[in-house]
Each structure stands twice: as structure tokens, then as C-alpha cells.
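Let me begin by handing over the structure; questions about it come next.
The complex is shown incomplete by one protein chain, all other protein chains being positioned as in the whole.
Letters A and B name the chains as they come in the text, with residue numbers starting at 1 for each one.
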Amino acid sequence: MTPHPAAARRRFVVGAAACGVALSLLAVASLGAGSLPLGPGEVLRALSDPTAPEAHRLAVGALRGPRLAVAIGVGAALGTSGALLQAATRNPLAEPGIIGVNAGAALAAVLAITTGAAASALALPLAAFAGGLIAALAVCGLAWQGGTAPARLVLTGVGVAAVCSALITLVAVFAAITDVQRALAWLAGSLNARDWGDAAAVWAQVAVALPLAVVSAPVLDLLARGDDAAASLGIAVEPARLGIVALAVLLAAAAVAAAGAIAFVGLAAPHLARLIVGPGAARAVPLAALIGAVVMAAADLIGRRALAPVEVPAGVVAAILGAPYLLWLLRRTGVG
Amino acid sequence: MSRRAPGPILERRSRGPLGPVDKGPVHNGPLHKGLLHIGLVLIGLVLMGLAAVASLAIGPFPVAPDQALIAVFAPDGSVAHTVVQTTRVPRTGAAIAVGAALGVSGAILQTITRNPLAAPGLLGVNAGAALAVVALTVVWEGPPPLAAAAGVAVLGAAAAAMAVWLLAARTGMAAEPTPLRLTLAGAALTLLLTALTTALLLMDARALDETRLWLAGSVAGRPADLVARLGIAIAVALGAALALARVIAVLGLGREVALGLGVGTAAARAGAIAVATTLAGLAVALAGPVGFVGLAAPHMARALAGADPGRVLVLSAPIGATILLAADIAARSVAAPQETPVGVATALFGVPVFIALLRRRRSWA
Partner (left out) sequence: MTRRATIVGAGAAVLAVSAPGAVARACDGRAVQGALVHGAPVCVPRQPRRVATLDPYYNLQMALSLGLPVVASARSGGSLPDAVLVGHADWVAEGFVDLGQFQYPDLEALLVARPDLILGDATMHASLAGVLSEIAPTVLVQAIDWRDYLAVIAEAGGAEARAAEALGAYDGRLAAVRAGVPAGTSVSFVRVVPGGFQVYVDGPAAYAPMRILAEAGLARPPFETVADDTVLRRLGWEGLLQLEGDWLIVTVGGGHHASDGRDLMAETMAHPLWQAIPAVAAGRVRVVDPGPWMGFGGLHSALAVLDDIDAMFAAR
């Protein structure tokens, strides 16, 4: 299960390099593919040469570039968030969507859309961020009982998500059909029409959180051994777990704010990372971020081109890709 | 990651897996217990009856309770009587059938899994039925007949429940999935099915329009013949559940004990699961997604009747029906004369029950 440290380092380098290659290929494909197909040379020219055709520069610089950047940032955020949550709750099936972040963000976003509060471009991500945080806080608060048993945390998340979806249903019944459709489209996790500002916001949060996560890797590794073992090694278990969960929730909320509700990426990326480098958080967390970025970039490219001009939101693609993986995971592991 | 042994880790302290163990006074003989049981069932039926009369009388069009009863048995063709006969009788019948089906389905699942969180909604039946109906609506190129929608809803619900069960159980029907595994598998499959439903609805605005209220869960506006047909199907399935009550109770004692008592567990378990998922599927077909009744009703039954699985199963029917009747009355009154989906009311009532349950014991893994 646990590779030798030198082997783990080697595997990390190979895994990271593979992700880098995959991301480069996906970037070339994403920037080139579309209603206005561009070859790699034209993409490069559109990026670097101000005399390139206006349509090329717009397609690459204003449409495809930002959404690729958002996809990578969101994928990295979800991968990191999932890795932290899975370590902190010692549950390989924990992921941001399941502990209520997506549901809370979705409820807030639907309220913002249907009340017209989301008229300004900034209001929707802000509402989603706040909703995700509030739901996660509610989950932690309700699950707290002199401590947060991992399983109770996850199960409480399912309950809070159910309340949120009941309230979304209520709103949907009374709201105008176009608002409901808009809200549904957003909920499905689309990366349509993102700009560089959205990309900068999510990248900034990943840039702060990922180093923090790597720094706290030793604590994660101790928590993974169980509460008693961690406590006997001098870890203040509850504060450490709450801090890590808080970091994970912030990342997940940032991802939801940028791209809507996206499930399974936060579940699958950390698991794949552990398969490659073993359970050590110092390597598993950054690799989970990279894998998350690859998965999201691929999901967005597929969603954009599969049924063009109708767009399948990246979140839907991610869920459909993630299902077989989850089936396999549940069948072969003894979690829970 | 620490690996845990598969199978349930049951606490064997002062509580049974499902709550306080019934430790009645020693002098209670079987006769005494039997009378108590019959009394409880009678109380449950009376409560359900009162809720049903309220459901017949309460609504935007005011009808006195006695007039409501007269309208059922001897209608005179007045508008008030027509209102009761053509709208409130079907919805009251639907609420009773759906509530009883969900309650008993939950009781069976909780008993045989020895898992207090097992409930049809958490097994993904709602998402499975929703996907099936939306897919049918997209393919049909128009509103599909309700009977066809009901049929695919049963299939979708049953398929989803079976998938969740098999995913969570690891080793097939004979194993007992832990609460955590079952809930997570249900939540994850719900996410997947919902993603597929979303994709379909995004591609077809018409389908969204036609399935929106249905997706929300309601017992209103169901045609009387559909209520009658599905009501009969539910009654048959409830009968099957009653007939299996003893087997289900034995299964609830655990695999070894059940085998020792001569209940071949794999087949018995498969039968019990089939009855439970059929009940849940029929309920979804009639009312759409109505969450948490199947979770809460057996727990309320257990609080009244103790841990005896047979009694819990029987009592869960009138209690589930009463919960749904009350929720439906609330759903039609809160913004009268506008209708709100009853599924919202049951979720707002049931989730606190769910969370209270979570807080009752320390380990759920």
C-alpha cells in the first residue's frame, strides 16, 4: 500500500509529468477546437501576434483562454479540497459535494437568480460562495458532539443537502420558468462565458491554499491513522480537523462560485493520486490538484464539443465520467 | 487510508441497533402484549382517519367535515360535494397509499439492514424515478400518459434502489451494508442520476415544463383512476409485506441467527428487498419524490411500539399515511389557493428527525 519513499518520489515526478503533458495537450486542443477551428500554429499566433485576425484573437483570448484557465483552477481547487476532506474524515468517499458545499451554494445561487439579486455579474459567485460556506458551517455545527466523528459529519452533510434541495424545489415551483432554467444551467456546472477575472479569483485561492495544504501534510498523515493514534502523537485532533475541513470548504466554495456545482472531481482526483503515490499527503495532495485540473479541462472540452452548439455543462460531463469510477471504487474498497 | 472490515459494526450496549430495546415489565404475558399491539394499531388507524377527514374538509373551497363525509358516501352533485369527490378524495387516497407504502418500505429496509438510516429516499429511488420519467417525456414528444409515466417511474426507482444496494453491500444481497456505505452510495448515485436528468432537461425545455411539478413531489391533481390502480398495487404489496413480516423480523436478527432459525437468507432477503423497493417505486410513481417519510415513520412507530420488527412494520403504515396527510394539508394551506409540493413539507419535517437520529449514537461507520 505504502511505497518506499524513494519510489514514492519517483512516482510523484512521473505522475506530475504525465499530468503536465496531458494538460498541455488539452490546452492546445481546447484553445483550438470550437466553431472556429484553429491549428496549434494559429493558436500561438493569436496569443502572441497583435496582427493576427481579430476573430482568432477573440476566440483564443476572450472565450477559450479564460474558460480553460477557470477549468484548470477549479479542477485544482476541487482536487485539493477532496484530498483534504478525505484525509480529515478518513473516508475515501468524502467529497465537497457530499458534505453540503454544493447544495448550499446551489440554494444561494438559485435564490440570487430568481430574486433578481444576481443581475450583476459579481453577485452570483458571491452568493454561491456564501451559501456553500453557510451550509458547510451548518453541517459541522450539527455534527458536532464533543467532536466531529467522520461518519456523522458526512451523514449530516447528506441531510443538509436534502434540506437545500427541498428548498430549491420550493423556489423552482414559484419562480418564472426562464429563471428556473437559468438556475438549472448554472447548477449543472457550466464554464460558459467565464472571463479572466473569474480565472484570477479561483487561481488566487488555489495559490494560497495548496501550499498551506502541503505544509499541513504531516498533520494529515497523523489524522489518517485515527483520532487516538493522532492524539497520542501530540496532535490536537479536533482543532486540526476543523482547520483542514475549513480550508477544504473554502476551496470548494471558490470552485462552486467560479463554475457551479461540480461533483465527483473532488472524489476521484485524490483517489487516483493516492493510487499513484500512496497515502503520503505531501505528495498526494499536490498530485490530486494536478489530476483535478486535467479532469476538469477534459470534461469542459468534451462538454463543449460533444453536442455543439448545445453545450453539455462540464459538471454534467464530470458526473457522467465519474460514475463508473465510483462504482468501481465502492465495489473494491471496504470503506464505511 | 485505514481499511475497515466489511459489514456492520453494531453497538451492543444498552441499545439495540435500532433504538431502545423493549424491556416491558416481567408480568406482561403474551396476551397483554397482543392487546397492547392491537391497541396501538387501532390508535394509529384512528389518527390516520382523523387526518383523512381533515384532508377531505380543508382546502381553498370551504367544506364542513360532516359535509365532506356525506360527499364521499352520498354526494348530492353540489359544487362542494363535487370538489370533495373529484379532487380531495383522490388526493387523500393517494396520500394514504403513498404514506403507508413509504412507511412500510422504510420499516423493512431498516429492519433487514439493521440500519436506522435506511430509507427509500436515501436509496436513490426518487432520482431513479425522476430520470426515468424525464427520459420518457423527452422520447414521447409530448406529455406521456400518466400510466406510462408511472410504469417507468416504478422501474427507475427499483433499478436505482437495487443499484445502491449492490454498490453498498459489496458481496451481494446477503450482506448488510453499513449506514455510512448505504447513505453514501445513495447520495452518490443520486448525484449521477440527477446529472443525467439535468442534461436531458437542459436539452429539452418542454420536458422541464411538463415534469417540473411532478419532479417536486405532490399528491394533488392525480387522476382518480391512476390513484385507484396504483392504490390497489400498493395494497397488494403491503399485503405481501405483512405476509413476510415474520421472515423480515427474523432477518433483522442477523445472518447467523436467521440461518439458525431456518430462514435461507439470500432468497428471503431478496424477497424482502423486492417488496420494499416495489413499495417505494409505486409511491414515487403516484406522488413523485417525497422524501423522509420512509425514514421517519418507522422511527416513530418504534418509539411507540418498541423494537419488535413485526409491530414496527405494521404500525409504520398508518403513521406514514398520517405524516403524509398532514404534510399535504400543510402544502395546500400554506399559500392557498396556490399549491406547494408536499415533498418540500416532508423534507422540512424529516430532515430534523434524520439529524436527531444521527446525534443519537457515536459510530456510524
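Going forward, a residue touches a chain if its C-beta (ideal position, glycine included) is under 8 Å from a C-beta of that chain, and two chains touch if they have at least 3 such contacts.
All of these numbers come straight from a predicted model, not from anything done at the bench.
*Asks:* List the displayed chains that the omitted chain touches in the full complex.
*Replies:* A, B
*Asks:* Hey, which of B:Gly59, B:Pro179, B:Gly231 or B:Gly252 is the one touching the hidden chain?
*Replies:* In the full complex, the listed residue that touches the missing chain is B:Gly59.
*Asks:* Touching the left-out chain: which of B:Val98, B:Val164 or B:Ala220?
*Replies:* The one listed residue touching the chain not shown is B:Ala220.
*Asks:* Please identify, in ascending order, the residues of chain A that touch the omitted chain?
*Replies:* Touching the chain left out of view, chain A contributes residues 34-36, 55, 57-59, 61-66, 116, 118-121, 124, 173-174, 176, 178, 181-182, 185, 190, 192-193, 195-197, 308-311.
*Asks:* Spell out the interface residues on chain B facing the chain that's missing from view.
*Replies:* 59-61, 79, 82-83, 85-88, 141-143, 202-206, 209-210, 213-214, 218, 220-223, 332, 336-339
Following the convention adopted for this analysis, only the chains that are shown with their structure count from here on.
*Asks:* Residue numbers of chain B touching chain A in their complex, please.
*Replies:* Counting only chain B, the residues touching chain A are 1-6, 117, 121-122, 167-168, 170, 178-181, 183-188, 191-192, 194-196, 198-199, 201-203, 205, 208-209, 212-213, 215-217, 291-292, 340-341, 343-344, 347-348, 351, 354-355, 358-359, 362-365.
*Asks:* Spell out the residues on chain A that touch chain B in their complex, using ranges where they run on.
*Replies:* 86, 90-93, 97-98, 142-143, 145, 149-152, 154-156, 158-163, 165-167, 169-170, 172-173, 177, 180-181, 184-185, 187-188, 224-226, 263-264, 267, 274, 279, 307, 310, 312-313, 315-316, 319-320, 322-323, 326-327, 330-331, 333-336
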